[in-house]
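Excluded from the complex is one protein chain; the other protein chains are retained at their positions.
A and B label the chains in the order they appear, each numbered from 1.
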Amino acid sequence: METFIHQVVAGIATGGVYASMALALVMIYQSTHHINFAQGELAMFATYMSWTLINAGVSYWLAFTCTIVLAFVLGVLIQRIIIRPVENAPVLNIVVVFIGLLVILNSIAGWVFTYTIKSFPSPFPKEPPFGLHFISSHELGSIGVTFVLLLLLFGFFKFTPLGLAMRAAAQNPDSSRLVGIRVGWMLALGWGLAAAIGSVAGMMIAPVVFLDPNMMSGILLYAFAAALVGGIDSPGGAVLGGFIVGILENILGAYVIGTELKLSVALVLIIVVLTIKPAGLFGKVIVSRV
Amino acid sequence: MSRTLLQVTDLHAGYGATEVLHGLTMSIEEGSITTLLGANGAGKTTTLRALSKMIKVRGQIQFDGQAIEGKSTEDIVRLGVAHVPDGRGTFGSLSTEENLQLGSYTRKNKQECALDQEKMYAYFPRLKERRQQQAGTLSGGEQQMLAIARALMLRPRLLLMDEPSFGLAPLIVREIFDIMRTINQVDKVTILLVEQNAAMALDLAKYAYLLETGKLVLSGLAEDLKKDEAVRRSYLGH
Partner (left out) sequence: MSTNISSHEKAIPWIWLVLGLLGACALPFFISNYHVFQLSMVLTYAIALVGLNILIGYSGQISLGHGAFLAIGAYTTAILMDKADMPYWMTIPIAAAVCLVVGFLFGLPALRLEGHYLALATFALAVALPQLLKFKHLEFLTGGVQGIVIMKPEAPWETLFGLKLNADRWLYFFTLAVTVVMFVIGWNLIRGRVGRALIAIRDQPIAAASMGIDTPLYKSLAFGVSAMFTGVAGALSAILVAFVAPDSFTVFLSITLMVGMVIGGVTSLPGALYGALFIQFIPNIADQISKAAPWAIYGTMLILFMYTMPTGIAGLFRLIGQKLRPTHP
């Protein structure tokens, strides 16, 4: 029974990482209707930046904060410089640009930091918290950080004027311009925030899966699946989807099919969900008038 | 008292390769209500879109003496031009109150914005009842009121209104036209009104322009156009 609880709890911990990445995907999707395939690589790159700072002697939480800021700036720059020229291009072209970005980031990370797997420190103690057996301190801390992040984001979007402006720009760019919102910069901000969220996700998962340039590709796939399960236009759904996928992955891996096939089985299950509920669990089915 | 707030000279605008406005020249007097009339496809909506630079233009537009034909929509808004677009342009998934808050997005003094919000609720009590409701679920008339209120939250000097009567019951239209009269007389907002409902528009406005296939064919005092033979037959139905 205890191992079952531990699997579920571990699933919640990784689920938090998937939820954060799914949220980042949904944010960019809502404002641009594009899936950012390079989201994982951005997160990986940010995590490497953090590793560099920590190795240079910077304390963990200071490095953590600096990385979030650096990731934000990187996201804004990428949107302004690389994505803006193809904003209105056909969707396939945009997908190719994202893939190009993905490959560039992966390659540069491999070149600068090499492909040797590195360990990434966890800020949380090694001993389990409060003597509990089914959860490690890192898992508890990771869940905590994820919740704080999601809470901050929710507060930002719901209660601040800038958050409101970003929501407006995502929904209706034309009307947003008519109230004076600089829509282009809202897009850049969205990218910056998504990159920052990704950096947190990366720093939380790196102690578990170890740091290497390819660490985020599986995670991005889960995040994509989570976002779809929750409904690609629903931030709340994406978060919930992330936790569901995290728990599902762990249970499947431990009890049903073993680690080699768990990815395939998880994906197949998700697709089954989508055939029953094509817009995801919380997505809005848009009835289009003929 | 008869200062020109908006001066348009030889304005050309269109969509892609199709030109819709072929050299429009008009001036809007500060503090007045001017109406732009014309049949479907005459270019009325295009004119307003050109003025708030939602489309590319050729020609000169001067707002309060300043050339704005090269400015972006967001900058023109900050100069005090509010545009209520055709189709209302409400943010459907946001609440009524959030829509109002967005109207004053560019203003710095948040206390004044809060006061203005209360003023809008006084003008439109129905919106106050529905302040937390999702804007997309409001009725057509309420959405039109919301769109006007949102524009007024800017404390604009010039209000561009695109077919406010469209699709609304006559009683609601009357209410909205009364509001327009009030904000013009009390809040001193200059209004450029694009309308299909020529009769009501000519009753409300001081000046009128008539647009036909992208060119101005008639202009002058509204009461004169009301008596004009051609206008009466084509647009007033008698």
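The rule is short, and it goes like this: a contact is a pair of C-beta atoms (placed from the backbone, for glycine too) under 8 Å apart; a residue touches a chain by one contact, two chains touch by 3 or more.
Small disclaimer: the values here were computed from a predicted structure and weren't measured.
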Chains in view touching the one left out: A
Contact residue for the chain not shown (choose from A:Leu102, A:Ile135 or A:Leu193): A:Leu102
Touching the absent chain when the full complex is considered, from A:Leu132, A:Leu263 or A:Leu281: A:Leu263
Chain not shown: contacting residue from A:Leu77, A:Leu132 or A:Leu274: A:Leu274
Residue of A:Thr3, A:Asn93 or A:Thr160 touching the missing chain in the full complex: A:Asn93
Residue of A:Met27, A:Leu150, A:Ala169 or A:Leu228 touching the missing chain in the full complex: A:Leu228
Residues in chain A touching the chain absent from view: 35, 82, 85-86, 89-90, 92-97, 99-104, 106-108, 110-111, 221, 224-225, 228, 232, 260-261, 263-264, 267-268, 270-271, 274-275, 278, 290
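The criterion applied here is as follows: only the chains that are shown with their structure count from here on.
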Rounded Å distance between chain A and chain B, as computed from the means of their C-alpha atoms: 43
Chain A-touching residues of chain B, taken from the complex the two chains share: 52, 54, 72-74, 77-78, 82-83, 85, 89-94, 98, 101-103, 105-106, 150, 154
Complex contacts: residues of chain A adjacent to chain B: 161, 164-165, 167-168, 171-172, 174-183
